[in-house]
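Of the protein chains in this complex, all but one are displayed in their positions.
After this line comes subunit A, so read on.
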Amino acid sequence: NPYAGLVNHLRTAWLSGKTRPMEYRVAQLEAVGRFLDEKKEDILEATALDMGKPSFEAYFTEILLCKNELNNTLNNLSHWMKDENVDKNLVTQLDSAFIRKDPYGVVLIIAPWNYPIHLFLVPLIGAIAAGNCVVVKPSETAKSTERLVAEMLSCYLDNVRSSPCPCPWPWPRAVVFPTLPCTHQHHTIPGFRCCCTSFRHAQPVSTCPPARDAVGTCDVHSVARRVAWGLFFNAGQTCIAPDYVLCSLEMQEKLMPALREAITEFFGSNPQESPDFGRIVGDKQFRRIRALLCSGRVAIGGQTDEKERYIAPTVLADVLPSDPAMQEEIFGPILPIVVVANMDEAIDFINARPQPLVIYAFSCDSKVVNQVLERTSSGGFCGNDTLMHVTLTSLPFGGIGNSGLGKYHSKFTFDTFTHHRGCLHRNMGLEALNTLRYPPYSQQKLGLLTATCEIKRKGMCTLL
């Protein structure tokens, strides 16, 4: 196994304890900040090369949101690291009871290609903040970014702790990573493979394979603009992009011109010439998405250009649930609209499918939005907008069921990479009180023990 040496090296570094003190963690995190500041241009260039990512988008997601996480973590690190005191019962009143935030040890982060810096850097920040040693595996599909990370990141971080190691799929067999929590974000099947590997060694895993969703009703122009923005961001290659729209027939009629207007407003009359519209990352993905165009009827867009891996912002109308576009996550700039009769049918449609990563509901009537929220299940939820819930670092980000395991962002990343260790520090004195629990047992002892240990329901008369 070519990586056994690397992991052993990290494990030795872990056992030496150097990653645990707060000063060390802060120093490493500040180095990450310097990496983002100094290599900004290189990052924007690499992402543009990999998938034609507009620099506005790249700056927003790869630099801005990462710095947000970084600053939030640095601001709060000392508070998060503190022992958390817990409520005590009668028996433990004189003791010290707290939850200690222990790092796990050596952790692995596997990142995907669609937001190649953000999706490994945000977990990395949390993992370093939690005091772990981290193996980083950037995606081989985003070649320029992978090279950038491998060459430049190690100049900033302690080499011993972060060793990016680019390597192609398929995963080498017998990947032995004992005692590792790992985060992996990718399509479901590699998600399984990763899970199976790590599960063989019984570790907690945090995955968020992508999923699909969108619901729409009401004030058409705002809706169209927000949906179009969320959908065509990064040319649709976002795990929380609205995947399909459910609406009534009249709404579809109203939505179509509004979407056309929004697309023209954003990208001009020929999106292929707009510097603000991205490209598909690779030929394989391009061909897969192009094959989905035969679903329903192409109402807007539909043009493709294989040389540039360009697919126009496309809206498909009258799509049937059995069409190819509805069988898998699209992950491209295509929006199928499925017509449903009413909200109940929409909710049943969503519930009949595996739980998605996020659900969007648009309506001027907050009751409708709340109904959708209550009657469905998803990783996250955003009412009357798309994508915005991930910019709020106080909300946990993750999936449920088929869309993922675990959550992160800000404090939740720190918690994911931390073992919450329950600690009870007792008094050596007052041994006499303990005789209640020692054998030989008696009914009398039990009565007294019950009185000191029991939690009574509130409302029962405490005088008795």
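Everything that follows uses one rule, which is that a contact is a pair of C-beta atoms (placed from the backbone, for glycine too) under 8 Å apart; a residue touches a chain by one contact, two chains touch by 3 or more; residues count from 1.
Here, contacts and distances are computed from a predicted model.
Visitor: Any idea which of "Origin recognition complex subunit 1", "Small ribosomal subunit protein mS40", "Pyrroline-5-carboxylate reductase" or "Aldehyde dehydrogenase" UniProt assigns to the chain that's been left out?
Guide: Spelling it out: the chain absent from the display is recorded in UniProt as "Aldehyde dehydrogenase".
Visitor: Per the definition of touch given earlier, which of A:P257, A:G282, A:P324 or A:P396 contacts the omitted chain?
Guide: Only one listed residue reaches the unshown chain, and that is A:P396.
Visitor: Among A:N68, A:S144, A:Q272 or A:Q303, choose the residue that contacts the chain missing from this document, as touch is defined above.
Guide: With A:N68, A:S144, A:Q272 or A:Q303 as choices, the missing chain is touched by A:N68.
Visitor: For the chain that got dropped from the picture, name the residues of subunit A it touches.
Guide: 15, 17, 20, 54-57, 59-60, 64-65, 67-68, 71-72, 75, 86-89, 91-92, 97, 99-100, 102, 104-105, 178-179, 188, 191-192, 195-196, 199-204, 207, 209, 218-219, 221-223, 225-226, 229, 265-268, 274-277, 351, 362, 364, 366, 369, 373, 377-385, 388-389, 391-397, 400-402, 404-407, 419-428, 431, 434, 437-443, 445-446, 449-450, 453-458
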